[in-house]
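Presented below is the structure to which this report refers.
Complex shown without one protein chain; remaining protein chains in place.
Here the chain labels run A, B and C in written order, and each chain numbers its own residues starting at 1.
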Amino acid sequence: MSHNTFGHLFRVTTWGESHGPAIGCVIDGCPPGMALDEADLQHWLDQRRPGTSRFVTQRREPDRAEILSGTHDAGAGPVTTGAPVSIMIRNEDARSRDYDEIARQYRPGHADYSWQAKYGVRDPRGGGRSSARETALRVAAGAVARKVLGEGVRFSCGLVQLGEHVIAPDRIDWSAAARNPLFALSDAAAEPWQAYLDGVRKDGSSVGAVVALRVQGVPPGWGAPVYGKLDAELAAAMMSINAAKGVEIGAGFGAAALRGEDNADEMVPGEGGRPRFLSNHAGGILGGVSSGQDITLRVAFKPTSSILIARRSVDVDNNAIEVRTRGRHDPCVAIRAVPVVEAMAACTLADAMLRHRAQTGR
Amino acid sequence: MSHNTFGHLFRVTTWGESHGPAIGCVIDGCPPGMALDEADLQHWLDQRRPGTSRFVTQRREPDRAEILSGTHDAGAGPVTTGAPVSIMIRNEDARSRDYDEIARQYRPGHADYSWQAKYGVRDPRGGGRSSARETALRVAAGAVARKVLGEGVRFSCGLVQLGEHVIAPDRIDWSAAARNPLFALSDAAAEPWQAYLDGVRKDGSSVGAVVALRVQGVPPGWGAPVYGKLDAELAAAMMSINAAKGVEIGAGFGAAALRGEDNADEMVPGEGGRPRFLSNHAGGILGGVSSGQDITLRVAFKPTSSILIARRSVDVDNNAIEVRTRGRHDPCVAIRAVPVVEAMAACTLADAMLRHRAQTGR
Amino acid sequence: MSHNTFGHLFRVTTWGESHGPAIGCVIDGCPPGMALDEADLQHWLDQRRPGTSRFVTQRREPDRAEILSGTHDAGAGPVTTGAPVSIMIRNEDARSRDYDEIARQYRPGHADYSWQAKYGVRDPRGGGRSSARETALRVAAGAVARKVLGEGVRFSCGLVQLGEHVIAPDRIDWSAAARNPLFALSDAAAEPWQAYLDGVRKDGSSVGAVVALRVQGVPPGWGAPVYGKLDAELAAAMMSINAAKGVEIGAGFGAAALRGEDNADEMVPGEGGRPRFLSNHAGGILGGVSSGQDITLRVAFKPTSSILIARRSVDVDNNAIEVRTRGRHDPCVAIRAVPVVEAMAACTLADAMLRHRAQTGR
Partner (left out) sequence: MSHNTFGHLFRVTTWGESHGPAIGCVIDGCPPGMALDEADLQHWLDQRRPGTSRFVTQRREPDRAEILSGTHDAGAGPVTTGAPVSIMIRNEDARSRDYDEIARQYRPGHADYSWQAKYGVRDPRGGGRSSARETALRVAAGAVARKVLGEGVRFSCGLVQLGEHVIAPDRIDWSAAARNPLFALSDAAAEPWQAYLDGVRKDGSSVGAVVALRVQGVPPGWGAPVYGKLDAELAAAMMSINAAKGVEIGAGFGAAALRGEDNADEMVPGEGGRPRFLSNHAGGILGGVSSGQDITLRVAFKPTSSILIARRSVDVDNNAIEVRTRGRHDPCVAIRAVPVVEAMAACTLADAMLRHRAQTGR
C-alpha cells in the first residue's frame, strides 16, 4: 500500500535521501532462525558499489550496512528473531556544495518537475529521494531474501544489450558477467563494449541497455491468480527500479511475432512424475504461477539522464534555461542496475514463497 | 495483498470461474455521489464482448452486468453511496460437455500444470478461474474507474503489431481503432491484417500482437516514489492480463538503444506556468510520477495457446499425450485484450488519483 | 486497507444493502482442497437467523447462502480450489414501503447522520449498508474459517450480562448457551432473563448485554508483535460488529484493579515439555501471541437503537423532530451477535494461523 514499501509478507520499506545523514530499510516478515550478519549484506553491496570501475559513478562510499535490529546472537552467531530487521547505511560522501542552482532547475529525464508538481517541495541535494542511491537498500534487502530462499534458488544476471549492441540469444553466456566490469553476458562482447562505453563517456553522453535475468531452482507453484500473478509482481518490482522503461518475461515482445504452435512450450514425461518442457517461451511462469522451469526476464533501462551535453529546459519560474550535469555520473546506469535486478527478483520470490506457504502449507 | 484484488484505494476484487453460475467483482473505495447505472458498464462490455466478429471466440454471452449494491436512486437516477459496488455477470453459455479428458491434460501454454502443482486441485471447465472470461469484470470495473477519473482523462488503444506485421510509430492513427474489428491503429493495415488473420484462423493457428495505449489528460503529480511508481503499478496491471508477456512505458525497450541526449525530453516554457515538453520518450511518467504529458505504453501478448494444431504434452499421470484444442477460440487473444488494457489503465489511474488526493489534498 | 474487507491472508470482503437485491461476500486466500458446500454455511446461518424466537426481529428471511465460485466437485464432493469463494444471500423479505420519511430523519444511535455527513448520500432503506443484515455474511465467512482451523479449535459463546443482570464468573456454564433462546451462559439465568426481556420488549424498549467467548485448542504461537497482536486483531474484529462498544481480553477491565502478584498467571511444569498455567488472567494471549491457554474475551453491546419510545432528533434540514421506530426490531441486539462474535473470532484466528504458517513454516 505504502509508496515506499515493497512486498506483502516479506516486506521492505526504504527511507532516506541521497545527501541526508543516512539511508535505510526495514524488512518485516523475515522467518526466524536464519543466520544473518552484516557480512551477508556486504557481499552483495560490494558488487553494486559505485567507484569500482571507470564505468560507474566515481562517488566513493564504503556503503557499509549496519544491522540495527531483528537479529540475536545466543552464542552461535546472530540469527533472525522474527522481529523487523533494520538496516542503515550512512551517507559519508555527500559532498557539500551549492544546491541553489539545481534547486531551481527541472532537469530533463529527472523527477524534478513531476515531484515538484506533486509535492510542492523537493529535496534537490543529489536527487534527494529519487537518487539511485536508494537501490543500495534493495541490494541489502535482496541479500536477506536470498537467505529466505535458500541456496537452491540461483540467480544469473547481466547485460545483453548496450546501446545498439546486442548479444544474440544463442550467444548468451550467463557465466560471463563475473568476468567483466560491465556484467556483459558474453566474453566476446566485453572488450568492444568497454571501448564503446569509453567513447560514450568521453563524449559526456550516456547510453541505455537491457539487463537479462535467469532464476534457477524455483519450484512449481509460486505466484497466484489473478492480480497476484508472479509475472505481474516481478514486472512491478523491475519497473520500480530507477530508469527502467520496459519488462518482458520469457519470449516477451518477441512472442507477439510468433504463431501459437511455435510459442507453445511442449512437454514430455520427465523425472519425478513431472513434465519436462522442450522450450521456455513462457519464461517459467504459466497463468501467473511458476512452472518449475527457469524464470527468465529482461529489463530495459534508459540512458542516464545526467549528461555533460547541454539540453534545453525550464526553471521553477518557467524561464528557459540550459541544463548540463556537472560532476560524477554513470555513462550507463544499467550496469549498476544488474545487482538491483537480481535483488528485486530475490525479494519478489521470497515474498511469493511465503505467500505460497501460507495458503497451501507447502 | 490478496491474490484476487487489484488496487489500493480504488480496489477491485474479482471472483468466478468460466463455467460456474456467474462471475463478479466487488469495487470498494468508490467516491460517493457519482451517477452510475448498468448501462454505463454495458457500453464498455459490449466493446469486449465475444462473438462480435469472426476474429474473436464464437462463445455467445450477452455479458449482461448487474449492479447488486453500492448505488442508490433518491429520485434523480442511481448514484454511488460510498459502499462497495458489487457487479455480477451470469454465465449463460457455459456449454455443458465432458471435461473428463481435459481434466487429465496439461495443455501447453495454459495454467493447467502450474495451478495443479500449486493447489493440488483445479476446475478444468473452460479453464476455470484462469479463463479470459474474468477480464469482462476488469472492463466493468474500468467503466466505474472512468467515472472516478471524469471525462478529462481520455483513452486511446489498439493494435500496433499483429504477428510480424508492425505499424511504424509515425503511421499510428489512434482514431483508426474504432473503424476496424481488429482495433488496428492504421486504416491502411486494417484490410491486409484481416486477410492475414483469416489465414491464421483457417490454419487452426494463432498469432501474437502488441497493444498500444495512450492516455490524455492526466495531470502532473499522480503516482509516487519509490515502489508505488505509477509505471510500476501500470506494469503490474498490464502483466496481470491473460497472455501478456511484456510491458514498456514510453520509448520502452527502444530507449535501451538511445543516447542520453536523444532520449532526454527537452522542455521549453509553456502555458500556465508549466513546461512544454518537446518529445515524450518518458511516456508521461518521470520518477514514477505523471508529468502531465500523454501516458503511453505498449503491451505484448503471446499467441492464443488454444489451437487446433496438435502439440505434445503429458497428462496428470505423466503419460505422453497430444493436445489439440477443439471448439471455439480466438486466433489473436490481443484483440479482445484492447478494452482490457484500457480498463486496467483506468483502474490504475483512478487508484493513483485517490492516493494522490489523500496525501496532498489536491 | 479496504473499508469493507477484513483479514490479511484469509480475507473477507462483504457487500450489499439491507433492501437491495442481495448481499454477499468474497473470501480470498482459502487453502485449497478443503471440503466445502452450502450446507456447511447453512448450519451456522440457521443459528443466527432472525425470526427464530420472540427475542429477535420478526423479519423472515430464509438466509439461503449460495456458493458461486471457488469450489469444484471432481466426484467426491465440492472442495475449495484456492480461488476466491463467492457467497451470495438474496434479500427475499425486504418489505417495500415508503422510505421518504426515514430518508429525511437522523435516528438517534444510528449511522444516519454520520454517514450522511461523510458521503452526502445514503441508502435509507432498512439502514442500507449499516444494517445488521451484513452480519449474516460474517457468519458464512466464519463457517469457512472453521474449516481452515479444523475441529481442534472449538468455540463457546453466549451472554454473561443482560441489562443489569450479570452472571457471576464462577457461575458461567459454557454449555448452557445451547439450551436457551438467549444464549445465556447459565441455565438458572435463562428463565428469569426471558421474562425480563419480554418486559423490555413490551415496553417498546431495548437493553444492552455482554457476550463472552472462549476458544479452546489454539496452539501457542499465533499472533505477532507489535501492531499485529492477536488481541489487537480480535479487538478490531469485535468492535467492527454493529452495536459493539467495548472489548476486553482475559481479565480485561478487571485487571485494572489487580495487583501484579494477583494478575500474574503462574506456570508449573506441564506435559509435553510445555508449561501448565495456574490461572488465565491473560486470556490466552501474551505479548500479542497465543500461549496455548484458552482465549477468552468479552464484548459489550449497546441496546438496540430502534425502539418504539419516542426520542428527540433533527431531520436533514435541521428541524426538530421526534423519532419512533415502527416495525420489527430486536429488544436485545446482542443475542443475534453471539454467532457473529464466534464467526469473527474464527476469521481472525484463521488469518492468524495462515500468517503464522507463512513466517515460520509451522
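Just so it is clear, a residue touches a chain if its C-beta (ideal position, glycine included) is under 8 Å from a C-beta of that chain, and two chains touch if they have at least 3 such contacts.
Predicted model only: the values in this text are computed from it and were never measured.
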Task: Positions on chain C contacted by the hidden chain, ascending - done: 1-6, 8, 14, 106, 108-115, 117-120, 129-130, 134, 161, 163-164, 200, 205-210, 219-229, 231-240, 244-261, 263-270, 273-275, 278, 281-283, 285-292, 300-307, 309, 311-314, 318-320, 334, 355-356, 360
Task: chain B, residues in touch with the chain not shown (by the definition above) - done: 1, 9, 29-32, 82-83, 225, 354-355, 357-361
TODO: Considering the whole complex rather than only what is displayed, give the residues of chain A touching the chain that is not shown.
DONE: 1-5, 8-9, 11, 13-17, 20-24, 26, 28-29, 32-33, 66, 68-70, 72, 74, 79-86, 103, 115, 118-123, 128-129
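As a convention for this text, only the chains that are shown with their structure count from here on.
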Open item on the list: Need the most distant chain from chain C, centre defined as the mean of C-alpha atoms.
Closed with: A
Task: Distance between chain centroids, defined by C-alpha means - chain A, chain C (Å) - done: 45
Task: Chain centre separation in whole Å, for chain B relative to chain A (CA means) - done: 26
TODO: Mind checking the centre-to-centre distance between chain B and chain C? Centres are C-alpha means, answer in whole Å.
DONE: 39
Task: chain A: positions in contact with at least two other chains - done: 1, 225, 355, 360
